[in-house]
Structure formats: C-alpha cells, structure tokens
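Take this structure first; my questions come after.
One chain of protein is taken out of this complex; the other chains stay put.
Take a look at chain A:
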Amino acid sequence: MIEVIRPGVQSTVQDAGRRVRALGVPAGGAADAAARRLANALVGNAPESRAAGLEVTLSGPTLLFHAAALVSLCGAPFEVALLGADGAGRPFAPWRAVPVQAGDRLSIGGTPAGARAFLAVRGGLDVPEVFGSRGTDLRSAFGGVQGRALRAGDRLAWSPLPGVRPARAFVSPELRTPVGPDHTLRVQVTPDATPDLLDALTGQTFTVSAQADRMGARLSGVVAAPHDPARASVPNVPGMVQLPPDGQPILLLPDAGTHGGYPTPLVVISADLPRLAQLRPGDRVTLRPVTPAQARAALWAHERGLRQAEWALRHWYAGAGSAPLCCAHAD
C-alpha cells in the first residue's frame, strides 16, 4: 500500500490509455509514453501487462510505502529523496529500478526542466479499469482514483508479482525524452496547411503559455488564422496542431477532446509525441516540417532503442541476469 502524504501539483494514475474515441472518450494515458515504457520495463512489468503507474507533474508527491516494493522514476529530472523509517536517507536514482522498504518515504520534488515523470511500481497500480484502461480522465472524472488527481490521504495498492533481484541497469541517456527550455518538434503537414499558414507556423519560435495541461499546450505567438464557422467537427489525432481563430496554436495532448472543428495544419510525428509531455510554460517551441519518409525513419530509430531496452530488461527478469544488456546499460 502506498499512502499519499502530499499529493504534488497534479499526480494521476496513468497507463497506455484508451481506444474508444468512437464513443467520445479521449485517449488519456501517460503523456510521455517513452518514460512510461522504460519505467515499467525497469521494474519488470511486461508491456502486455498494461501496468499503471503515477504520472507526476512539475512538483511531485510525497508517498509513504507501507510495504516493500520495486519502483522506478523516468522522465523529467525531478529532485527525489528517499527516507527510511528511521529518517535516514537512502539512495534513489532515477532511470533505475530502486527497491523501497516498508516505512520508506519517497519525496518527489520539483524539476528544473521538463514537466512530467512516470513512477512505475512492480506489478502495476491496482485501480479498476474503465474502457480498458486504469488511467485517470480528469475532465470526465473517471478512472484512476475516483477520476481525480491524488489527494493527501489517498491509498494506492499494487498487484503483487514475485520478488526479484532489481535489474542492475540504467537507461541510456539517448532514450530519455528531451526536456526544454528549447524544443524542436518535427511535424507533417496536412491539407489545411496553406503556404502562408505553413510559413507562419514554421517560421517563428513560439512560447508555451500558462495554458498547458494534459488536454493541450497553448502556444503564444500569433498566426493569421482562417475562420470558418461552418467547418464540420472531425476526429482529433494525437499530436495535432490546432489553430483556433485567435491564431494561438494548440498542441493536443492525450486528454484532448475526441473531435474538433478548428483547422489542424500540422501533426507532430509519432517519434516526437513523448516530447509534448515535457513542455512547460515559458519553454520555446519551433515546428519543423519533415517528409513521411523522415518521420518513419525517426520513429524506427526511436522504437528500436525502446525495444532493445525493453528486451534487455525482460531478459534480465526472465532470469538471465548476467546477459549483456544492450541499450539499458549495466553498471
């Protein structure tokens, strides 16, 4: 059992999200999917287990563990302190599997860059599934813990798995989702991108506004936007760059509504989607168009790294702990 002592700015249970947009339900799921995958792999949660963990935002929670567990924290470089029941500090390294003991307090502080990290627990957090996911939908208030962000006093259980020797491995830095303050996001153009619009969107640096949450990140910087009130609502897809009439683009994150009626001239490529999770107010963003072939090559490079790390860690937990580790480097 994990007891929430201090909830942090916005800590929610998340997993790989939902696929029921056709019912009007947003995808949800951890915004930084690369961090989620690596954190789960580090504690031996198989991808097909759909293990849920905690997504922490800007300033993390303080958690009291009532039982021993194996955890890992991947994502933005949050400050972390682990204190034993006796008040003595114990080591906690991000991007590694860390054993915690009953009575340990894990305090996740702030982060100097980026916005989110994923805390995985071996076995996965045990909350009921809604539409095939344990993730929290904050706007419609379901999933996770009563459909809301954590509060002090909440208690979270996890599904037990057999104990293991923690992987003596760390995740190679090139697999970590880059954090700001400067971001270049690769995009593909859609038929909504007129030449003028494309010039305006890709020819300037935008700043992430204070309106940045799990639904979307609003950019400040103005683009002359077409306005068509008769435009039909059509489905949104992950990473869309939406352009409302006020000309301030919105990058759509996992909790974005399923349909929208504004032009969407650009879509962030799949390989760069985890980067959207790390945008924080004040960061600078440039959008760089790439070809479908470049998007595909980038995705394969990204995926190859993640799969090698997942494979190496799975191999470790399958009992071949001395095998050479590939992209998750051994000590």
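In this text, a residue touches a chain if its C-beta (ideal position, glycine included) is under 8 Å from a C-beta of that chain, and two chains touch if they have at least 3 such contacts; residues count from 1.
FYI, contacts and distances are computed from a predicted model.
Per its UniProt entry, the chain excluded from the display bears the name "Allophanate hydrolase subunit 1", taken from "Lactate utilization protein A", "Allophanate hydrolase subunit 1", "YciI family protein" or "Cytochrome c oxidase subunit 2". Touching the chain that is not shown, out of A:66, A:155, A:259 or A:288: A:259 (per the contact rule at the top). The hidden chain makes contact, of the residues A:30, A:121 or A:269, with A:269.
Note that of A:166, A:239, A:274 or A:305, the residue touching the chain absent from this view is A:239.
Residue A:21 is the one among A:21, A:90, A:168 or A:314 that touches the chain not shown. Interface note for the absent chain: among A:140, A:159, A:202 or A:286, the touching residue is A:140.
Remark: the residues of chain A touching the chain excluded from display are 19-25, 130-131, 137, 139-140, 142, 187-188, 190-191, 232-235, 237-240, 257-259, 264, 267-270, 292, 295-296, 299-300, 303.
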